[in-house]
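With one protein chain removed, the remaining protein chains of the complex are shown where they sit.
Labels run A, B and C following the written order; every chain starts at residue 1.
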Amino acid sequence: MKNTFGQSVALTLFGESHGGQIGAVLDGLAPGIPVDEAFIAHQLTLRRPKGRISTARQEEDPFVIASGVFDGKTTGTPIMISIPNQNTKSKDYSATRFLARPGHADYTANCKYHGFEDYRGGGHFSGRVTAGLVAAGAIAIQILRNKGIVIGTHIRRCAGVEDRAFGDLPADLAAVNELEFAVLDEIRAKEMEMKITQAAEMGDSVGGILETAVIGMPAGVGEPWFDSVESVLSHILFSIPGVKGVQFGMGFDMADRFGSEVNDNFRMDGEKIVTATNNNGGINGGITNGMPLLFSCVVKPTPSIYKEQETVDFARMENAPLLIHGRHDPAIIHRARVVVDSVTALALCDMLAQRYGTDYLV
Amino acid sequence: MKNTFGQSVALTLFGESHGGQIGAVLDGLAPGIPVDEAFIAHQLTLRRPKGRISTARQEEDPFVIASGVFDGKTTGTPIMISIPNQNTKSKDYSATRFLARPGHADYTANCKYHGFEDYRGGGHFSGRVTAGLVAAGAIAIQILRNKGIVIGTHIRRCAGVEDRAFGDLPADLAAVNELEFAVLDEIRAKEMEMKITQAAEMGDSVGGILETAVIGMPAGVGEPWFDSVESVLSHILFSIPGVKGVQFGMGFDMADRFGSEVNDNFRMDGEKIVTATNNNGGINGGITNGMPLLFSCVVKPTPSIYKEQETVDFARMENAPLLIHGRHDPAIIHRARVVVDSVTALALCDMLAQRYGTDYLV
Amino acid sequence: MKNTFGQSVALTLFGESHGGQIGAVLDGLAPGIPVDEAFIAHQLTLRRPKGRISTARQEEDPFVIASGVFDGKTTGTPIMISIPNQNTKSKDYSATRFLARPGHADYTANCKYHGFEDYRGGGHFSGRVTAGLVAAGAIAIQILRNKGIVIGTHIRRCAGVEDRAFGDLPADLAAVNELEFAVLDEIRAKEMEMKITQAAEMGDSVGGILETAVIGMPAGVGEPWFDSVESVLSHILFSIPGVKGVQFGMGFDMADRFGSEVNDNFRMDGEKIVTATNNNGGINGGITNGMPLLFSCVVKPTPSIYKEQETVDFARMENAPLLIHGRHDPAIIHRARVVVDSVTALALCDMLAQRYGTDYLV
Partner (left out) sequence: MKNTFGQSVALTLFGESHGGQIGAVLDGLAPGIPVDEAFIAHQLTLRRPKGRISTARQEEDPFVIASGVFDGKTTGTPIMISIPNQNTKSKDYSATRFLARPGHADYTANCKYHGFEDYRGGGHFSGRVTAGLVAAGAIAIQILRNKGIVIGTHIRRCAGVEDRAFGDLPADLAAVNELEFAVLDEIRAKEMEMKITQAAEMGDSVGGILETAVIGMPAGVGEPWFDSVESVLSHILFSIPGVKGVQFGMGFDMADRFGSEVNDNFRMDGEKIVTATNNNGGINGGITNGMPLLFSCVVKPTPSIYKEQETVDFARMENAPLLIHGRHDPAIIHRARVVVDSVTALALCDMLAQRYGTDYLV
């Protein structure tokens, strides 16, 4: 459905980097759910560029909830959240209008939209559009917390530096959700920030891996085939610009293991069935098994770099050198983290509402 | 949509491992497309277990096209393909009815279906249900070939043995599509088969990584956000039992690279725009750029192993040892390969029909 | 979605009049619902042609449930119901292959399917395909009955003869559901049958109006806009071949009334809110109000008549006279009635499952 995701709880995204407004319409939430605008603002803050490791484009993101919330609670009808674009310097882009920035969508946008795309700042492809995802996702994150379901993401790896693995999940998720730069080990956090700064100084950029855990999901959610939890989550995770890989549990490391190493044995934990290990990331046969959901995404290095690159002018159809101006991030992984949490929450809300009915989310 | 995938070209899957029939309904294809039943039979052969490296359950898969094909061509109305189950030994399963096989869906099925699931041989979760995907996918693969779009998958890695990378794609895809055991390097193929046999002898199982390439896709297909090519392909790839990770282009290896290493520079190749490298797997901003699509999936080791495992009896809610009987594969990666090709073809047909209209696929 | 209807409970239809099998895949039902094959057979009997007022093509409709039912109960996975075609006389149709039968889909099928359609007996357009709807609908009707929701349809008008209006709904629905020729007033039933026989003797056909009531629906189901109860029901009712109008409550008769005559005043009936009249057919603002759903469909006279008609040969692109042979119904309204009940039940099950969750329907 192009810019709409979800069946029972559905999100529609709109906007361009330098257009009038960006935003989202969130439909299908039950009525009576408290909407905490301060929390939405907080989540948007996490997405906003910060300090030397981010772009110089700084915006307040003063969102407006234009419909669907009344007296501080959801009405059950579509919630339109609008965020005006303010600090736009559109002139930066016109000079390089037809030069395809490597790793970016300029050329493919031109193939698809035949030159009518709003090319300024990446247009509809811009990471800025994720602000709509984050604002809507903030509502979904709160809904899940009220049901005892907590999502948290840390930067597992960035520029060759590795954070420690998740350990005690309730504590780690609580901790990571307080952090602006979501790394569990403070020393590693400093190292990563230093590496990002170094890359920025070289006019280059770095990527990394985000690792996410979700605790509190009931067992029995998801479908065996096309709507497996992996299918639905990967669908929306790959919607995030820059994500080029998604894995669940042990993921690609399973390739070299034996079944006897990878199978998660079941055992009783009091009255509850648990698994001794969680290599399958809380999902068997596409369906949640009650263990924490575990997955990770690779985020590629930001394609906007300040080194000269070789490319083509697709208007003239000839080779051309490119030197990118404008304001860009040497890394987006620390900002992408709240987007991952947001889309995860939206997808889980949809799955839960499909399974248990609309009112389950209240 | 649970067991239906796709919008313009849509597949609906049905069946259980030990039920009457498995199969699929493929809707939305243009009329007048030749359907080669011999090719469907051939593709089903690739999925079927073979020799010592597979389960002893051997079936002929004598499919029936029950509707939607007339005089050897598609009519434009739904194609129902039915495959009767024949060689079923259902008694194998009743003894272990309530013992959750680790890594399998027995427990999650019970959570979701409250004990009413057909538990025999994995029921609707069984890999056997992929025969419906393969039969329908065979039609899609042929459609794409007629448009000059060729898909091929090799076992990039299995049990610690690595095949050589794809090189000359047209030649490699032609070669790999002739192979039953899809490994480009013959010596590595033998090594992998030996490793699988060894694992089988130990009562254990192995997994691996499938690498897929698609050549001939036009530029400009896909969507920026929720229907990015990565989103749609990963959605259906994660529907395949055992797939726990999907990555595009360089994938997770991007985590430690600089933007300057990962960005694919554009350049003119005669009249055509190409990229010098293809680290992004033929996709920028969710949209095809005309380069080959490249992606890989990790397939976990088959969860059915013959070693004793610890688990629970979920009827009695108590710990219990488990020794699996029945007929099982020590590896499914060589069989999963044709499933990957099939679902890829189905998803690409859908994307192309959405973009260019129904009749484009004729 | 072409041949798939529904979101939470979804039906996929397949088959052609003279193909191998017709049938349906019913996905999304909760597990543990008893499936009464005798009731399915009974419902199929109501759809089957009977006596002098129907076509001479008589089939047993020996359906097969190929998946999704285990030990007499739904498993929660897709239910495939297959009905083989048996009594086909395909030669009847080849002579008039390119003569567009007026009122039929021959010409539009040719426009859409470019001549590749299975033209025999109407192909995929044939009323015979409704057997799949009826078989699946029978399961849905039973589910609703178990929830206290009862659907019934009578022939309100046929060939100028009018049945009495619904009165005491529980009694009338119970009565009408026992009838093969669903007319409340026995004398009017005889008159209608006589009119149909007379039309048949003239080589002509007649139509009529089906009036449907549903009792027991909870208040609060449906959506304000695109998924209003009227929208969803009309969508599937207009899928039935021959239906050319759908109205709710007083319907088209509202055109000449005042608001004060049409508004249904609310009043307390003990602890329950009811309306004094039910001109809005149990739906306000697209949402059920707890009163009986009331709607009616007009079914056009069967287009197959035995009088010579003027038409075109669309292969030769020239005018041509047409004399239809083959076996046809002088009226289908009495057979369409069970199709209306079936699709109504399918749509209501979907709406209820969306609202209250999958397990509500158990």
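Simple rule for what comes next: a residue touches a chain if its C-beta (ideal position, glycine included) is under 8 Å from a C-beta of that chain, and two chains touch if they have at least 3 such contacts.
None of the values given here were measured: they were computed from a predicted structure.
Q: Would you mind spotting which of A:10, A:131, A:159 or A:262 touches the chain that isn't drawn?
A: Touches the omitted chain: A:10.
Q: If I consider the whole complex, including the chain that's not displayed, which of C:43, C:311, C:344 or C:358 touches that chain?
A: The missing chain is touched by C:311.
Q: One chain isn't shown here. Among B:77, B:177 or B:344, which residue touches it?
A: Considering the complete complex, B:77 is the one touching the chain left out.
Q: Given the full complex, what residues of chain C touch the hidden partner chain?
A: On the chain C side, contact with the omitted chain comes from 1-5, 7, 13, 100, 102-105, 107-109, 111-112, 124-125, 129, 157-160, 199, 202, 204-209, 219-228, 230-232, 234-236, 238-239, 241, 243-252, 254-268, 271, 273, 275-276, 280-281, 283-290, 298-305, 307, 309-312, 314, 317-319.
Q: Taking the full complex into account, what residues of chain A touch the chain not shown?
A: Where chain A meets the chain not shown: residues 1-4, 7, 10, 12-16, 19-23, 25, 27-28, 31-32, 64-68, 70, 73-80, 82, 112-118, 123-124.
Q: If you put the missing chain back, which residues of chain B would it touch?
A: 7-8, 77, 224, 354-360
Convention: only the chains that are shown with their structure count from here on.
Q: Do chain A and chain C face each other with the same patch, meaning over half of the contact numbers show up on both, or with different patches?
A: Mostly the same residues.
Q: Taking each chain's centre as its mean C-alpha position, how far apart are chain A and chain C in Å?
A: 45
Q: Could you check chain A for residues that touch two or more other chains and list them?
A: In chain A, the residues touching two or more other chains are 7, 224.
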